[in-house]
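In this view, the complex is presented without one of its protein chains, the others remaining in place.
First chain written, first letter: the chains are A, B and C, and each begins at residue 1.
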Amino acid sequence: MDILLPVVILTSLATVFAVVIVFVNKKLAVQDDPKVEEILSLLPSANCGVCGKAGCADLARSLVEGKAKIEDCPSCSAQSKAKIAKILGGDIAKFEDTLVICACCGGNACDDKYEYQGYGDCASIELIAGGRKACSNGCIGQGKCNRLCPYDAIQIIDGVAYIDNTEDSKCRQCGICITNCPKKIMKRIPAKAEIYIACSSCYKGKDVRSMCKKGCIACGLCAKICPQSAITMKGNLPIIDYDKCNACGDCLAKCPTKVIRWLKHD
Amino acid sequence: MKDRFKGVIEPFSNGIVKNNPTFRLVLGTCPTLAITTAALNGLTMGLATTFVLICSNFLISLLRNVIPDKVRIPAYVMIIAAFVTVVDMVMAKFLPDLHKTLGLYIPLIVVNCIIMARAEAFSNQNAPLPSVMDGLGTGIGFTLALTVMGIIREFLGAGSFFGIEIPYLSNYAMTIFIMPAGAFFVYGFLIVLFNAAVDAIQKKIDAKSAGQKHHVLHAESAEPEAANNEGGAE
Amino acid sequence: MNYALFLIISGIFINNFILSQFLGICPFLGVSKKIETALGMGIAVIFVMGIASVVTYGLNLLLVIAGIEYLRTMVFILVIAALIQILEVVLKKFMPSLYSALGVYLPLITTNCAVLGVAIMNITSLAQQSVLYAFLNGVASGAGFTIAILLLAGIREKIETSDIPKPFQGFPITLITAAIMAMSFAAFASLMF
Partner (left out) sequence: MVKKPADKKPTDFKKRQKAFFKSESFKAVAVLAIIALVTSLILSVVYRFTAIDEAEAMRKKINDVYNAGTITPIDVSGYDNKADSVILNAFMAEDGACVVVSKSKKAYNAAQGITLFVIIKDGRIAKVANYSSSETPGLGSKALEGAYLEQYVGMRASRLASGDDVTSPSIPPLDIKYISGATKSSTGVRIAVEAAAAFYVKEVAQ
């Protein structure tokens, strides 16, 4: 009798609950839109929240309801973006893939206006007289981007942020560093770019040379010698038109301060 | 033969160091904080959990194709609860005083996140033998962590080691370590030490394997902000 | 009447479920990154603890009559797991708005030490055994859980912007914050025995 009673009670309890679960699952199942599951499987499911939604499941649902655009999720790979667009039925809009670079190479080479001893990160240093660097649009180097990057793709080398875009790059272009950098020197450039300008100074050459040994001195040589005339000088800084640039590398060789650099190899 | 052997041993060694449940995955935190007021408690709780972990991993991986997905959670929970009740009964009979000190926390092994996590993550996709090894590895990792926590908290909090009073120390014991606040402190610092150690070893392995592959740009600069790892022969 | 009041006060302050009884630490560490998620988790826990306390209290009467007390853990956890699974589907069907706020946390709660902990404590340590007191104890412990997790979420959001050495980031700093919180909650212990 001692064995029969517990067996009967537990088995009946388990059966009752199993029946209720099965009944509930069958009868009250709310048909989730199958597209949502499909899209969710294509999203990177890093739940980084950059798209402003509470995680990828939320993004998938709002994509189906049309409340969000696939571009909101920057760390989603190109093929899955194309697949998701196909699931959503829209035409495969031209997804302009981008890469993220740090448009500054000064760091320790750029003099400091004051020596910052205190608490906090780039944002707090920025509050005091526009940061400790002499050059007001240069990287402060306190590593806020390095800490916030969910994919650990940014390194602080010699006091300046550097994003490795070579083949084994961890950067998923999610854009957290762009929004959080107080100096706004993290920039998106088209994926097909081969070279980039590692400086965003707006000063004349004479002032730059007095502040930073590595900054662009706005000599304009790159613009003059570029065979495809892809480079134009705008406000003491060269701007590359990536549709014309064929990565011949003449400007890179000519640049006296080596501010123009290869993007995908060294 | 080699990779089959590795397939079995690998989850075992993983469980102890790489994803040690308590320090790396931060799972099963309830007993870790509550029980480790004495080293002996930590050890027994660890061993009891290991026993349940091994048996439930084995049985769940055996039944992994049989249990339909709709009733997966209740089925797993029942299997785990069965083993826990067996442990509870055996302990009540043969180790009564230890059973009293662990008290409420033995039935709570059922909801110990480690067991459910290993069941969901590992044993319902792998064959029984690797699952058992994984259960064993994770269990031993958990037991080691609990015992270390127990030793530290008992040494600092009650001035005794495995119950043996240390004559001079015990009247200077800081009872804060027996209280909940101390538990959180010790657990936090142990995670820091464990992570720092594993990262340092990992960095050394990477450095050795990376060797000359370093890009010119990075080569000469050391990592400025990883302050606490010892330089190590580069 | 004063026993009910005592239950509420002790549930929230004196025997706070996380900071002095160490139950439900996994979600406490895992879900407390943002205040909204912590609040969602807290309400879901109160909701489940209330229902679970009542159901398990009733079941325990059945067990005592049948004389199979040793199956208590098995029956309780089976009931809680099944209950949560049923709750999830029912909520999704009848109250989609509530489901969208709490839905994602329900499966998390199944393996939550707090729910089973309160179910067992209702049986062993309640001075006056009655369904109302069991329900009250469940809800009060849930409220204690919610307050602790909200406090931690608020602090953790501040920690996000501060500069923490690399090995301390993530769980260690959260644990040390919890330690300081536990110290302050320990003061409540002498509030009313």
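Miscellaneous remarks
Keep this in mind: a contact is a pair of C-beta atoms (placed from the backbone, for glycine too) under 8 Å apart; a residue touches a chain by one contact, two chains touch by 3 or more.
Because the structure is a prediction, the values reported are computed rather than measured.
Among the chains on display, the ones the left-out chain touches in the entire complex are A, B, C.
Here one chain is not drawn; of B:71, B:136, B:152 or B:191, the residue touching it is B:71. The hidden chain makes contact, of the residues B:90, B:121, B:193 or B:207, with B:90. Within the full complex, the residue among C:15, C:111, C:146 or C:177 touching the omitted chain is C:15.
Of the residues in subunit B, those that touch the hidden partner chain are 37-38, 41, 66-68, 70-71, 74-75, 78-79, 81-82, 85-86, 89-90, 92-93, 96, 100-104, 154, 157-160, 173, 175, 178-179. Although one chain is not drawn, its touching partners on subunit C can still be listed: residues 3, 15, 68, 70-71, 74, 78, 120-121, 124-125, 127-128, 189-190, 193. Contact residues of subunit A toward the unshown chain are 2-3, 6-7, 9-11, 13-15, 17-19, 21-23, 25-26.
Just so we're on the same page, only the chains that are shown with their structure count from here on.
Arrangement of the chains shown, judged by which pairs touch: all-to-all, with no pair of chains left without contact. Chain centres here are means of the Cα atoms, and by that rule the chain farthest away from subunit C is A. Distance between chain centres (mean CA atoms), subunit A to subunit B: 35 Å. For the pair subunit B and subunit C, the distance between C-alpha centroids works out to 23 Å. Multi-chain contact residues of subunit C (touching two or more other chains): 71, 74, 78, 82, 85.
Within subunit B, contacts with two or more other chains are made by residues 74, 78, 225. Contact residues on subunit C toward subunit B in their complex (touch as defined above): 19-26, 29, 70-74, 77-78, 81-82, 85, 107, 110-113, 115-117, 120-121, 124, 165-168, 171-176, 178-180, 182-183, 185-186. Put simply, subunit A touches subunit B in their complex at residues 14, 17-18, 21-22, 25, 143, 146, 155-158, 162, 164, 166, 266. Residues of subunit A that touch subunit C in their complex: 5-6, 9-10, 13-14, 17-18, 20-21, 24-25, 28-30, 54, 57, 119-121, 123, 142, 147.
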